[in-house]
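For this depiction, one protein chain was excluded, whereas all remaining protein chains were kept in their positions.
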Amino acid sequence: MSKKVGAKISKLEEERNRKDSGFGTATTSNRARLILPDGSFNVKRKGQSFSAWLNLYHRMITMPVFEFVLVIAFSYFIVNLVFAGIYYSIGIEHLSGIDEQTQFVSPFWGAFFFSSQTLTTVGYGHISPLGSLTNAVAAVEALVGLMMFALITGLVYGRFSTPSPKILFSRNILVSPYLDMNGLMFRMINERNSHLINVKVNVMMSRNEKDETGKLTRKYYNLALERDFIQFFSTSWTVVHPITPDSPFFKETPEKMAASDTEILIAVEGMNDAYSDSVHVRTSYLYNEFVWGRKFVPILSEKGTGYIIDLDKINDSMEASLNS
Amino acid sequence: MSKKVGAKISKLEEERNRKDSGFGTATTSNRARLILPDGSFNVKRKGQSFSAWLNLYHRMITMPVFEFVLVIAFSYFIVNLVFAGIYYSIGIEHLSGIDEQTQFVSPFWGAFFFSSQTLTTVGYGHISPLGSLTNAVAAVEALVGLMMFALITGLVYGRFSTPSPKILFSRNILVSPYLDMNGLMFRMINERNSHLINVKVNVMMSRNEKDETGKLTRKYYNLALERDFIQFFSTSWTVVHPITPDSPFFKETPEKMAASDTEILIAVEGMNDAYSDSVHVRTSYLYNEFVWGRKFVPILSEKGTGYIIDLDKINDSMEASLNS
Amino acid sequence: MSKKVGAKISKLEEERNRKDSGFGTATTSNRARLILPDGSFNVKRKGQSFSAWLNLYHRMITMPVFEFVLVIAFSYFIVNLVFAGIYYSIGIEHLSGIDEQTQFVSPFWGAFFFSSQTLTTVGYGHISPLGSLTNAVAAVEALVGLMMFALITGLVYGRFSTPSPKILFSRNILVSPYLDMNGLMFRMINERNSHLINVKVNVMMSRNEKDETGKLTRKYYNLALERDFIQFFSTSWTVVHPITPDSPFFKETPEKMAASDTEILIAVEGMNDAYSDSVHVRTSYLYNEFVWGRKFVPILSEKGTGYIIDLDKINDSMEASLNS
Partner (left out) sequence: MSKKVGAKISKLEEERNRKDSGFGTATTSNRARLILPDGSFNVKRKGQSFSAWLNLYHRMITMPVFEFVLVIAFSYFIVNLVFAGIYYSIGIEHLSGIDEQTQFVSPFWGAFFFSSQTLTTVGYGHISPLGSLTNAVAAVEALVGLMMFALITGLVYGRFSTPSPKILFSRNILVSPYLDMNGLMFRMINERNSHLINVKVNVMMSRNEKDETGKLTRKYYNLALERDFIQFFSTSWTVVHPITPDSPFFKETPEKMAASDTEILIAVEGMNDAYSDSVHVRTSYLYNEFVWGRKFVPILSEKGTGYIIDLDKINDSMEASLNS
């Protein structure tokens, strides 16, 4: 292999070894967070197709319960309104039973309630369709009702079955004494009573650095952990990055971190054994969420023949002088 | 690298090599079991958010069938009661048909049964709503009924589709002769007719030990197995930990085990091929569930052109003198 | 380490290296097939708990469509019969509308059809409940109907969503010339139009052998394959075990295979990309399903700008003289 080819290859090797999180190397003047505290990516899409933008199923699945019920109730109202309009324009005399006994505000609302009885397939029958046209519309509406209901059932089950792990992370990441050196520490707890097992954690540091040409680029480093896997995530887990001389965090100061827009990216994956679902959770800590010289306070206690973990104490820490 | 740094690193290495199951190192005066026999973790949560504590879906999915039906029947009764109250307060004269022929105990129960006919969308029509207000309430109730039913359908399917492997474990873990040494043995069987494949077993021992400073801490050891994977889990599997001189169990006695609160933690994972679900099951044996000097009796026999496995014999064992 | 300990360990190593499929080593007089041609294990369970034996959900999911519909229709009939009995014993006079116009064979069948109208929530209303007791029974029946229907919906969806890959295997396994030696070959095709990817094959040979003490035991060998993974399983795949001098199949003859009850166990796993389901399929070939000196005929042809694969030709083979 010629010398020139060798040089090319070594440049390629360097590029290959460069850690890339998937966010790329661009740095911009007012640096934005890469991962939001709720674990979503801080990226918006432009130019999506309408259906990709709408993503109705995803929205209906992830919106709050209250909003979900409201959307359904509103759709129900609108569909009834539309069918009431159709019955009304065919002629209210084709709905036998409206005039006689039912004391409606107006015949239109009679048509509206007949529509609701058809859509939900209640069909009391004190109002009933007269003639082929009105009967045909009612037959269509009943089918529409069943399909709407199939949709609602699907959405309700979708909301249930979408895994929603609730892993609590400590508000801050601490620089604490660790063994005879120091460590970067955050704590996490499974808030739910479900059993998470085979949990793996990956911690990355991202910051702006000047490359050899003096240009600012965003660099990524894996932070080696004391322990990146536990078999049973039953209590709390204090994840520790030991600040050895090899660590990219060695000799870091709050000032340098602010200047370089440091962000810690955290990805957790595990298995929820009840549903045999894999679980993926992310969070991040920005440079201003570091606390120096404190350590976490224990959170687990014994009671009777079992253990108690106190979720309210997840952020509790105490002063602790750092090793030099 | 300076000498001091080297020392720090070696301490870190030691900490990294320390096996941790996820339960931590705390030992307490009256030691509690880590994993309950049904495989759940012996940990309670305090300070959960209400929704995490309630975890309605999870509860409805995992409660016994009888209780599940009861909860639904009770909710049905309550919702009918509420709507009956609304119809009654609007005025019983707005439910045409109640007074004439239907011989109810009281008009309120007429409203109650009208409500049930609306909620379930039966809608006979011998009782029917009169006037816009009562009709509007009935329209809302029919929608509530459909949504309740969507919920029930989702829950019923959730109960079905949640994987519920039934792996039977032998009641005791035996210390038996094995080859020309001894082994720790327990037996497991897939009780269901489903096919479990690619099954892996992980066995850990946990016990209290004094560290160099004399403090009691909980230590964890992986127990090496004769075989920790089988491709087809079709019959029974006797899992064996050979007690070699390397084993942390070597020279163990019942007395030492009781003193050190020894617990064997077992995690099984596999694949249920019918539903392409991964399956995760746990159990544990406490020191008082060890039996010394017995071995399991075979459980598989041939019948015609197939094999029979007798689940009732899972605990059957016979005297067997241990190798020294 | 003492000499004795070393000997023990070497015996353990030998045991650890012994291949075990999960069926164990027992051989019996009239040897039965381990895996049935449909991929299920040839093992029956005795002493299962009633619920594990019944396994209602699994049965309802896996029974033929026709049987499934029959079970539902029969249950519908029975439930209606039971409720008809209740209405009848309360008194047919509490079902207003039965006597007047409806020309039933007998009042009991009137109660039966009223029951069916309640259970399905049709509720025409030409028959309607009179009095609190009959109304209460009807209210319960409507709830029962909704729950039965929730069950049916769950079962129907369960039947849909259970992955049912259809991988066709050639009826026989061929001993064919391969390169400048011979090979054991079988062929498989994905019958469905779905896309199977990342497909792995594992082939084991099981046969009875005399151990050093002269006792017959069942031995298992992995058969090394020319290729045990393909990324796209889009056409047909002829799986080849090259019969090298290392192969446990080297110098095998039909007679020796029959005498040793040889069985080839095959496990296939892959990924169905449409449902992101993993797929696991098994089959086996018994010694009498071997064919010597034939090779498979190609099955793929080109048509227009695409390829055609002919499933009917999966078993087509032609004479081919073996290499010596």
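List of remarks:
In this document, chain identifiers A, B and C correspond to the written order of the chains, with residue numbering beginning at 1 in each.
Criterion: a contact is a pair of C-beta atoms (placed from the backbone, for glycine too) under 8 Å apart; a residue touches a chain by one contact, two chains touch by 3 or more.
Here the structure is a predicted model, which is why all the values come from computation and not from measurement.
Although it is not drawn here, the omitted chain touches the following shown chains in the complete assembly: A, B, C. Here one chain is not drawn; of C:F113, C:F186, C:Y220 or C:F249, the residue touching it is C:F113. Note that of C:I9, C:M63, C:I86 or C:I152, the residue touching the chain absent from this view is C:I152. For the options A:G125, A:G293 or A:G306, the residue in contact with the chain missing from this view is A:G125. From the options C:N17, C:Q231 or C:S321, the residue with contact to the chain not on display is C:Q231. Where chain C meets the chain that is not shown, the touching residues are 69, 72-73, 76, 80, 101-105, 109, 113, 116-117, 120-126, 149, 152-153, 155-157, 160-161, 166, 179-181, 191-195, 197, 199, 226-227, 230-235, 237, 242, 244-245, 271, 273-276, 298, 300, 302-313. In the full complex, chain A touches the hidden chain at residues 1, 5, 7-9, 11-12, 15-16, 20-24, 26, 28, 30, 32-35, 40-49, 52, 55, 57-58, 62, 96, 117-118, 121-125, 128-132, 135-136, 138-139, 142-143, 145-147, 149-151, 153-155, 157-158, 161-163, 202, 204, 265, 267, 277-282.
Mapped onto chain B, the footprint of the missing chain covers residues 121, 123-125, 153.
Quick note on the criterion: only the chains that are shown with their structure count from here on.
When the contact pairs of B-C are matched by residue number against A-C or A-B, over half are shared only with A-B. Taking each chain's centre as the average of its CA atoms, chain A and chain B sit 26 Å apart. Each chain gets a centre from the mean of its Cα atoms; for chain A and chain C, those two points are 37 Å apart. Contact of a single residue of chain B with at least two other chains is seen at positions 117, 121-125, 149, 153, 155, 157, 161.
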